[in-house]
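All protein chains but one are shown in place.
Take a look at subunit A:
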Amino acid sequence: MEQVLLLLIFLPLVAALITAFTGNAAKHVAMVFALASLAITAAIACQFTPDASKQFVVNLPWIQSLGINFHAGIDGISLITVLLTNVLVPIIILASYQSDYKKPASFFALILFMQAGLLVVFTAMDAFLFYIGWEAALIPIYFICAIWGGKDRVRVNMKFFVYTIGGSLFMLLGIIYLYLQNPAHNFDIQAFYQLSLDPAQQGWIFWSFFIAFAIKMPVFPFHTWQPDTYTEAPAGGTMLLSGIMLKMGIYGVIRWLLPIVPAGVQDWGTTAIVLSVIGIVYASLIAFTQKNAKRLVAYSSIAHVGLISAGIFALNTQGMQGAMIQMLSHGINVVGLFFVLDIISSRLKTNTISELGGIAKVAPKLAIAFLIIVLGTVALPGTNGFIGEFLLLMGVYQFNIWAVVFAGLTIIFGAVYMLRMYQHVMLGKTNELTIGFEDIRGTETLVLVIICALIIVLGVYPKPILHLSEASVQQLLEQVNQKLTSVK
């Protein structure tokens, strides 16, 4: 059974190498491999027993003299992110079917390469392996965004790259420090959990990890790379960045930050929540004023992630479970939003809100799908966004009432700017530009149907997902609390 996880991780890597040489048939080849990964993930999810244990564990010696092992496994928290990755990658590949990328083979190969990196991040139980996956996921997305991106792509992506790699280098510093503190001299996550570090050490390790994760998510004030990068990236790149990559940061906080340095979290968690809440309000306010729909969604993403981050640092079951389900929902919704905007901009060559309008009249199918996605994003009850945001707000409420007042504003703000955007883009009178708008067809319909179905199914019946992660989340929180009491 252990081999399944190896297969899961290495299949995309092999797939990337094969896809790179398939020329114009690349999208089909990539699709086949992505579906194969999805099938393996489905098999893993079926075999998975929803308790707190690590399953499908592989532990192979890698660089023995340095205490580095290829140690990976899946628990409930990992499974959710693995599911997210392997569900979204085929959707993103399918969504790129109509786009006319130059050198498609490289494009799809890079997506698959990134998938491998992401899967390593989400399953690693060895800090060094985690770091390798963390960087390995960054290189392909940098090239995707910088080769196929918009006009200003070079400058914007240089900023993105240096920003994120700067963050991760300081995380590496923290990892090395933990390794040196570990008497067993390895990078095993369990050994890291057991370390007893004094609060001062925990404080700076907290920051060395938190900055890396905060840049990835991004949390205010580390977000400045994000809107430009999202706007300039090609549609596929934006979906990868917003749908999957930012979850690396969230996952990192849950898996590595909280259990390893709980005292650091206790000392600085409030700061993190305050930053998250500031980010929520700030990003929502800026989203209001955006003229470009893609930028608006980018800022809304900062607001949503801020809420997830606040929910995690509240350190209770509701917040954490809310974060788990919201990671999945946000991934699906944001990919849907960016896909719709890509459909619009590929036909009309613009995403400027004021130039659009009345598309619903000429493209009713798109209008319905877009509406469902927007409603999912603004967390209408019955959609996937609702349950996550509800749990998150409940979690933050238990932490502090004022935090929840401000965080709760996102729901209202979000509803206002999202619906306003929908109104200006889809409703109203058609103008000369939008009159000839062609409704969705072929693969576009397929993608949107899948996304809408996921939004509704998860909204109506989120229990299976919550059930998957529940035991792991419980155990994680107990572990954190236990460690905190033992420090006292």
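Note that in this section contacts are C-beta pairs under 8 Å (C-beta built on N, C-alpha and C of every residue); 3 or more make two chains touch, one makes a residue touch a chain; residues count from 1.
Criterion: contacts and distances are computed from a predicted model.
Hidden chain, UniProt protein name from the list "Protein ImuB", "ABC transporter permease", "NADH-quinone oxidoreductase subunit N" or "SOS cell division inhibitor SulA": "NADH-quinone oxidoreductase subunit N". Although one chain is not drawn, the whole complex shows that of A:L17, A:L66, A:A184 or A:A200 it is A:L66 that touches it.
Note that of A:A146, A:V261 or A:L356, the residue touching the chain absent from this view is A:A146. Checked against the hidden chain, the listed residues A:V154, A:A200 or A:L427 yield one contact partner: A:V154.
Interface note for the absent chain: among A:F33, A:F56 or A:Y131, the touching residue is A:Y131.
Mapped onto subunit A, the interface with the missing chain covers residues 62-66, 131-132, 135-136, 139, 143, 146-147, 153-154, 158, 161-162, 165-166, 169-170, 172-173, 176-177, 179-180.
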